[in-house]
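The complex appears here without one of its protein chains, the remainder shown in place.
For clarity, chains are labelled A and B in written order, and residue numbers in each chain start from 1.
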Amino acid sequence: MTVLIGQLFTGVSIGAVLLLIALGLALTFGQMGVINMAHGEFIMAGAYTTYVLQQVVTVAGWSLLVALPVAFLVAGTMGVLLEILLIRRLYARPLDTLLVTWGVSLILQQLARDVFGSPNVQTRAPELLTGNIALPGGITVANNRLFILALAGGAVVALTVALRVTPLGRRIRAVVQNRDLAAVSGIATARVDRMTFFIGSGLAGIAGVALTLLGPIGPTMGTNLIIDAFLVVVVGGIGQLKGTVIVAFGLGVLQATGEYLTTLSVAKVMVFVAIVAFLQWRPQGMFTLRTRSLA
Amino acid sequence: MTEQLYGLSIRDLRVSFDGFTAVDGVSLDVAPGDIRFLIGPNGAGKTTLVDAVTGLVKATGSVRFGDRELLGRPVHRISRLGVGRTFQTSTVFEELTVLQNLDIAAGARRSWATLLRRRHGVPDEVAEALEVIGLAGRADQLAGTLAHGQKQWLEIGMLLVQDVRLLLLDEPVAGMSHEERDATGQLLEQVSQDRTVVVIEHDMDFLRRFARTVTVLHAGRVLSEGTVAQVQADPRVQEVYLGHPVDAGSAPTATEA
């Protein structure tokens, strides 16, 4: 029983990381059908932002708190630049966007190598987040994992509220559901796209801050994360956040269970097989906005 | 081309999307060789009805063409039973030539051995269709460079070489000039000599000239059915189109707003 709950928590915390990474992706992919392979490098940018801030603000707790908004701004700005310079020219060619943003991600990785060096760097975690909490029943839970879980939860709540309540959020949802209709209703879709990209990329920055708590950071950290995040979005279905949330935790638990029963590598393959099997059942993902569509 | 003519028989057809019922228990019969027009305000369920018949959306009830049940079969199987359609926006293969478009349409029953060989010359049925749709001089032109009306004819031509027995046309004359409409209407009359034709159309002038029978849909149900004159005289139709009952004979006259 203890083992079971322990594994469950491992799965949930893997899921929380997946969720943080995938959330921004779900937003941009859902809105524009655009695959942004440089999303992983925005995560990296958030992580390096934390690293740089720690050189300035030496108290780890404070630097982490400062890093959250700053990383959001840094990664968000990078996202907007990418949107303006390249992606908006390619809306009609989603597959080509994938390749173009892959090129951007290569450039950003090399940039990071040139600026920060190839070897991974380590940030200091705040005291508060280094220990464990012992729960009743002999289960111990790492503080940093709990923090990430809270951060992911906070991000989901904030995003949900923002999408439902704010005027921008309503516009974003309108564009997701029917871009043409939104445009003729007087919504400046180009500006909405830019804001979506800002928020989505900003969330990647937040994810980057969180990842500094789990291990060293390096120029290629984004590449390893991006595929998993995309799988979450693909399986979750686009246009609704709840699919992303459910699938992130679902895949996290599945992988933790698989790892426990077999090995990491077999677990990864199991997850892949499970995804292909799931898409047999629901090719559009778990949730989808259904409308009459032509061809 | 004196094959058996078949009729279309729809019974209690229902289509819903997430709780919204787009087609709500439609029953109608189209006689073999008829040119049936489907009209109705936006949202009446016309296109969804055609989607259901061609297998694009799931539906309950029954759709029979000849003695074959269509519901429950995948799109390409329904097509092979001789049911063909066009879309509101023209969907020819713009990167291929007119000839290649028609050749592909003619080839669904080709074996892999044939598919894997090159095409030599122009198949008879393709040559014939090129004449009928008046594009013989443009066979080697890319379909993407055709004028709008020509694309629509190419679509109809593709249905002809496909040798469908039932044509479902979704707004075939939208955006066409007067001359093009006349030509299209005559094409439909010629085609219906050995085929059954169903047309979704808003253009009332076109309808009056070429419809043999008309079905009016409203809110997913059949509102009225009959000849053009009968339907025009139906007070319920006038109410739907104009919002209030009016004198018989004066409505519907314009395309809906």
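Some observations on this one:
Rule of thumb we're sticking to: contacts are C-beta pairs under 8 Å (C-beta built on N, C-alpha and C of every residue); 3 or more make two chains touch, one makes a residue touch a chain.
By definition in this document, contacts and distances are computed from a predicted model.
Candidate names were "Urea ABC transporter permease subunit UrtC", "Monooxygenase", "Acyl carrier protein" or "FtsW/RodA/SpoVE family cell cycle protein", and the UniProt protein name of the unshown chain is "Urea ABC transporter permease subunit UrtC".
Within the full complex, the residue among B:54, B:196, B:215 or B:232 touching the omitted chain is B:54. Residues of subunit B that touch the chain left out of view are 54, 56, 74-76, 79-80, 84-85, 87, 91-97, 100-101, 103-105, 107-110, 112, 114-120, 128, 131-138, 140-142, 144-147, 149-150, 153, 158, 162, 177, 179-180, 183-184, 186-187, 190.
Listed here are the subunit A residues that touch the chain not shown: 29, 33-35, 86, 89-90, 92-96, 98-100, 102-107, 109-110, 113-114, 223, 227, 230-231, 234, 238, 263-266, 268-269, 271-272, 275-276, 279-280, 283-284, 294-295.
Following the convention adopted for this analysis, only the chains that are shown with their structure count from here on.
A straight line joining the Cα centres of subunit A and subunit B is 46 Å long.
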